[in-house]
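Of the protein chains in this complex, all but one are displayed in their positions.
Each chain carries a letter (A, B and C) given by its place in the written order, and its residues are counted from 1.
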Amino acid sequence: MTEVIVLNGGSSSGKSGIARCLQAVLPDPWLALGTDTLVDAMPAALQASDAGIEFAPDGEVIVGPEFRTLEAAWIEGVAAMARAGARVIVDEVFLGGAASQQRWQRALRDLRVLWVGVRCDAAVAAGREVARGDRTVGMAASQADLAHQGVVYDLQVDTTRTESMECARTIAAHIS
Amino acid sequence: MTEVIVLNGGSSSGKSGIARCLQAVLPDPWLALGTDTLVDAMPAALQASDAGIEFAPDGEVIVGPEFRTLEAAWIEGVAAMARAGARVIVDEVFLGGAASQQRWQRALRDLRVLWVGVRCDAAVAAGREVARGDRTVGMAASQADLAHQGVVYDLQVDTTRTESMECARTIAAHIS
Amino acid sequence: MTEVIVLNGGSSSGKSGIARCLQAVLPDPWLALGTDTLVDAMPAALQASDAGIEFAPDGEVIVGPEFRTLEAAWIEGVAAMARAGARVIVDEVFLGGAASQQRWQRALRDLRVLWVGVRCDAAVAAGREVARGDRTVGMAASQADLAHQGVVYDLQVDTTRTESMECARTIAAHIS
Partner (left out) sequence: MTEVIVLNGGSSSGKSGIARCLQAVLPDPWLALGTDTLVDAMPAALQASDAGIEFAPDGEVIVGPEFRTLEAAWIEGVAAMARAGARVIVDEVFLGGAASQQRWQRALRDLRVLWVGVRCDAAVAAGREVARGDRTVGMAASQADLAHQGVVYDLQVDTTRTESMECARTIAAHIS
């Protein structure tokens, strides 16, 4: 039985919407946790410093050493939740591509994980970023390919022309 | 020269996203105001009473007499902003169809208005409502057709298979 | 009968909380509108450009010519709402002190207005700014005195040691 679903994709690719649709269509209750949850839990100072996370004017995201330390502990904790019986949807941006995936693979090694790539055409994601109005413009385009470099998936969905709900149904069909 | 753009459509049809894209693509600065702005400005008590606004379990929205009074004054005020030189995008749900449009037509009678219908297939809008996660489920389906009954448009866009940004560009091409 | 209540004070002085308490204690329904409503209605580009609004690293707020144009129309519109029968609470920061008040006085000249100063000790407001976690740090301290320079009030409240609800009751007692 699948214990963790990892959704990986760039900003504004539609991961959070798919996560909420998955929570609605899956028969059991699943927790949805992600990068946004972690960033919200961090001290405000880490969100604007060299030690933490920085949003460059072109949308590039730079992550510092103190962010990495808290993130490593966060990943361990999310894995522990799944081990303790919560089924968890992880909504992530693998800014470091394969290296980021390895951090999660190590923590989740004894759990049954479904790795899902959430693709979206860069220009379409950039338009949705403007439509949302709550993100630094440029992140969507900068992360659209970057987040997938060297990452290995069980399944990929593409939100460019497919609704979140339909992507969620496709993913749900792969949950055993 | 167009002074007001009225976007009308059901909940989760994509009006707010189009409004933000319009603000990004139009060369002049436009204010974006709508039903959500008005509801946020109302007393909390009016958002859960017979005199104000009520969200029925099936997503139906019922609006009471005190809501109507404040709304009438709000409409006059938005018209006055346009007369005073602000170009305004109005993001609305005409729950009363033609009757709702007439309220706005009266207030905007001396202004150049572009009336835009924002359509979205009911099932698709319902899926997006789940994906957003911040709306009473059922509103999208309940309003998808209701909001357009008897309403007259200069232009209609359909977000079912067209991105907000593309809809915004189509609308922008009609601004004189 | 009072038609408009203007609450003026620096960021994190407690104006919005007082506005919500006023809406709860006043017998009639009042609309609450303010600087935050206007800023949210502006194009994203105006929130980070020389023509719009800029948040300096020390919390200073710099407002450009295009912001001023939209603000002038906004003020006219809020006055028109009050003239059309909505009772309105305006939640403002008079960054320009007396000059800002004059802009509102001109627009509201034929309306019965209660001018209320919302004071808060700068150090206390700065602490509350950190506790809120959603504001640029430094605004509270920078605006605590600035917002009141040369402004004339019917009534002043001080949130340093008085709760929002108690301030609202004091103000409500002055509504005729």
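One rule holds for everything that comes next: contacts are C-beta pairs under 8 Å (C-beta built on N, C-alpha and C of every residue); 3 or more make two chains touch, one makes a residue touch a chain.
This structure is a prediction, so every number in the text was calculated from the model and none was measured.
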{"item": "Chains in view that touch the one left out, judged over the entire complex", "value": "A, B, C"}
{"item": "Selected residue (touches chain absent from view) among A:Val6, A:Val78 or A:Leu114", "value": "A:Val78"}
{"item": "Chain not shown: contacting residue from B:Val137, B:Leu155 or B:Ile175", "value": "B:Val137"}
{"item": "Residue ranges of chain A at the interface with the undisplayed chain", "value": "20, 23-24, 29-33, 37-38, 40-46, 51-52, 66, 69-70, 72-74, 76-86"}
{"item": "Sites on chain C contacted by the missing partner chain, in the whole complex", "value": "14, 16-18, 20-21, 24, 124, 127-128, 130-133, 161, 163-166"}
{"item": "Touching residues on chain B - with respect to the absent chain", "value": "44, 130, 133, 137"}
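To be clear about the criterion, only the chains that are shown with their structure count from here on.
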{"item": "Rotation in the CA alignment of chain B with chain C, degrees, nearest 5", "value": "180"}
{"item": "Whole-Å gap between the CA centroids of chain A and chain C", "value": "39"}
{"item": "Interchain centroid distance [CA atoms averaged], chain B/chain C, Å", "value": "27"}
{"item": "Chain A and chain B, separation of their C-alpha mean positions in angstrom", "value": "32"}
{"item": "Chain C residues counted as touching two or more neighbouring chains", "value": "44"}
